[in-house]
Every structure is written in structure tokens, then in C-alpha cells.
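Subset of chains shown; positions unchanged.
Going in written order, the chains are labelled A and B, and every chain counts its residues from 1.
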Amino acid sequence: LELSKFIESEQQKVKLQQAIHQFTSTCWPKCIGNIGNKLDKSEEQCLQNCVERFLDCNFHIIKSLESTRK
Amino acid sequence: QIRQELAVAQAGELISKINENCFDKCIPEPGSTFDPNEKSCVSKCMERYMDAWNIVSRTYISRMQREQKNLN
């Protein structure tokens, strides 16, 4: 029981990290221009918007598919 | 239960493909809100993606059947 819980929580961590890897590599080319000594404000803002809009898009699609099924 | 898990996995695949393709098409420059134009574009894009999926599916299956006949 303990072990299975441990494995489950580790698997969730892995899924979480995979989602973050996927978002980062989707949003990186959209948001990052020249490589500098730090990210500038507009790049940070763009990354945040990119994640939020990607999720909005995702939630919107899931809800629409669910409502079609009913 | 196997069937159900597979169905869930396939629905997940469809959702993630729609998301990838429609995000690029409808939200090329993500802004600070999900505006109504983008929302309506995503809705339409989702329907068109499923139309495309159906055409691809029909074309692929009928081609495979044709090829199979040629083999026999």
C-alpha cells in the first residue's frame, strides 16, 4: 500500500513535469528572441500568456467535446 | 475496461492534436486574455479538425481495402 501510493505520487510528478516540458518547448519559440543575460519582461509576460492561453484553448476544447456528446 | 482505457487514451490523443493544431492557427500571438474571436476560432477549428479526421479516416480505410484486394 505504501509503495503503491509512493509510485502513484511519483507518476503524478512525472506527468506534471512532462506537461511542463511540453509547454516550455511549445512556448519557447513563440516567446524568446535573441539570447541575452536574462529574460526580459516581455519574454516573461509572453511565456505566462502562452501557458494560460494554451490551457484556455485546451479547456475550451474539452468542454465543447463534452457538450457535443450530450 | 481495457476498451474503456483505450477509448480514453484515444480521446486524449484527439484532444491534444486538436489543441496543438488549433492553438497555432487561432492564437498565433498569445495575449493577456482569451478573447471572443479566438474562442470562436477555436470552436470552429475543432469542428474542422474533426471533419478532416473523418475525411482522412475514410480515405485511408478505403485505400487499405483496395490494396488488400489487389494482394489477394
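As a working rule, a residue touches a chain if its C-beta (ideal position, glycine included) is under 8 Å from a C-beta of that chain, and two chains touch if they have at least 3 such contacts.
Predicted model only: the values in this text are computed from it and were never measured.
J.: For the full complex in this file, what are the copy numbers of the chain types, given as a label formula?
T.: Across the full complex in this file, the copy numbers are A x3, B x3.
As a working rule, only the chains that are shown with their structure count from here on.
J.: Express in whole angstrom the distance between the two chain centres, defined as the mean CA positions of chain A and chain B.
T.: Using C-alpha averages as centres, the distance is 20 Å.
J.: Could you pull out which chain A residues touch chain B in their complex?
T.: My answer: residues 26-27, 30, 45-46, 49-50, 52-54, 56-58, 60-62, 64-65.
J.: Residues of chain B touching chain A in their complex?
T.: Within the complex, chain B contacts chain A at residues 11, 15, 18-20, 22-23, 26-27, 29-32, 34, 38-39, 42-43, 46.
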